[in-house]
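Omission of a single protein chain aside, the complex is shown with its protein chains in their original locations.
And then chain A:
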Amino acid sequence: MPEMIGFLKPKQAVLDRRQEIVADLKDLLPKGCLISEERELKPFETDAFLAYRRLPLAVALPETTEQVAALLKYCSRYGVPVVPRGAGTSLSGGAIPQEDAVVIGLSKMSRILDIDLFNRTATVQAGVTNINISEAVSADGFFYAPDPSSQLACTIGGNIGMNSGGAHCLKYGVTTNNLLGVKMVLFDGTVIELGGKALDAAGYDLLGLVCGSEGQLGIVTEATVRLIAKPEGARPVLFGFASSEAAGACVADVIGAGIIPVAMEFMDKPAIEICEAFAHAGYPLDVEALLIVEVEGSEAEMDAMLQRIIEVARRHGVTTIRECQSALEAALIWKGRKSAFGATGRIADYICMDGTVPLSQLSHVLRKTAEIVAGYGLRVANVFHAGDGNMHPLILYNINDPEDAARAEAAGNDILKLCVDAGGCLTGEHGVGIEKRDLMLHQYSRNDLDQQMATRAAFDPEWILNPSKVFPLEGRPAA
């Protein structure tokens, strides 16, 4: 396909020294921790944003914070770009490398260092998967709340990089609200610690700044996160509607009535069909839109809350209400939702948008999205976190047809601009990465963006870390 998103031109001086750099990096790491053979570099040439790929100069897989520090010290000294990588599940191209870059992958740093149930914290290395944290404390009745759909694979380091969310964030917040501290390595190899088991830290909220910074400010090697007591029970319920507008209005009214369910997920007809065909979750196929609303608590509490939600849904002409009768059924309902992206990949290539809009704009944005995509002659499936207005239109296209791909990308850009114009933002949880970099000036003024870039430069004056990402290539301050 034609490439519409630019990369920085590789530094010739770095490419010319490739052999020497590889040899030097090998010396900094234990045996087997540096990958430099083309065949072995292949798996690292892209992440889950598959439309773009670049072979990196080398991939380093350090086992300790000290090794990460040594790598960064070396790379900053010689001006070698560095691309941090967790599990490579970024949907915005946050971990796509470039030809002159060393990928620093944290996958070998996957130990849980400390579980402290009295203080309800877990301290883990950055390469621990999201689901592993909850699994490690599940038997004791606790869990870690942010649950991106990729939680089986994605790592906590990547979650911090992207400030990941998930279906249950409506009640429990996103990564930044559940992160207590990090150990991280700055561009020059300096190791710092921010936060810890105490809730307050001194000085500026650097932890808040690092969370969601997409590998621009440093490399997180360890994290301390909050654990929460598991609710007594949880029950997802399916609500079917005759139109997307009715479902969207129902979401706003539930929230407006002062009810905060733990999750409110939205699927339109194409998404329902795709997910049902894959997961056989028992989704109704005779509706135009579906809400998965999950409540939690004791049986009596869930009954009381559901009764109130059902009253609101009836006012919006709900056509199907299906309460699940067993844990198996509940698991199936979530399996269908959480596999939406994978299931869509079975029937077509797609790009997944990630705009966020104020709840009052949901219906308007859904209608306009359909018009935009139809205008490009493509199809769209919508599946998203409706409770917090985080939309995920999946634009279906054929990756082998260059014109189709260009149309899909153009439609995606139009949709994201629509979200911003409706009072929302370009990305709610996937990050800017490489994908939305050139749209940043649609959401921010030149001054706004300059202030962000100046802040970035306070951390990484030479612009070594993940350099092609997040900020438009034009207008960057000189190194």
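A few notes on this one:
Quick note on the criterion: a residue touches a chain if its C-beta (ideal position, glycine included) is under 8 Å from a C-beta of that chain, and two chains touch if they have at least 3 such contacts; residues count from 1.
One rule holds in what follows: contacts and distances are computed from a predicted model.
For the chain that is left out, the UniProt protein name among "Chemotaxis protein CheA", "Glycolate oxidase subunit GlcE", "Ammonium transporter" or "SUF system NifU family Fe-S cluster assembly protein" is "Glycolate oxidase subunit GlcE". When the missing chain is restored to the complex, the residue among A:C154, A:A223 or A:A252 that touches it is A:A252. Touching the chain that is not shown, out of A:L50, A:A457 or A:L473: A:A457 (per the contact rule at the top). The chain that is not drawn here is touched, among residues A:A13, A:L152 or A:I192, by A:I192. Within the whole complex, the absent chain has one touching residue among A:R53, A:R120, A:K269 or A:R476, and that is A:R120.
Touching the chain that is not shown, out of A:T356, A:T369, A:N382 or A:N466: A:T356 (per the contact rule at the top). Taking the complete complex into account, residues 116-121, 140-142, 162-163, 165, 169-170, 173-174, 176-177, 186, 190-194, 196-209, 211-213, 216-217, 229-232, 252-253, 255-256, 258-260, 297-298, 300-301, 304-305, 356-360, 385, 388-390, 423-432, 436, 440, 443-445, 447-449, 451-452, 454-459, 470-471 of chain A touch the chain not shown.
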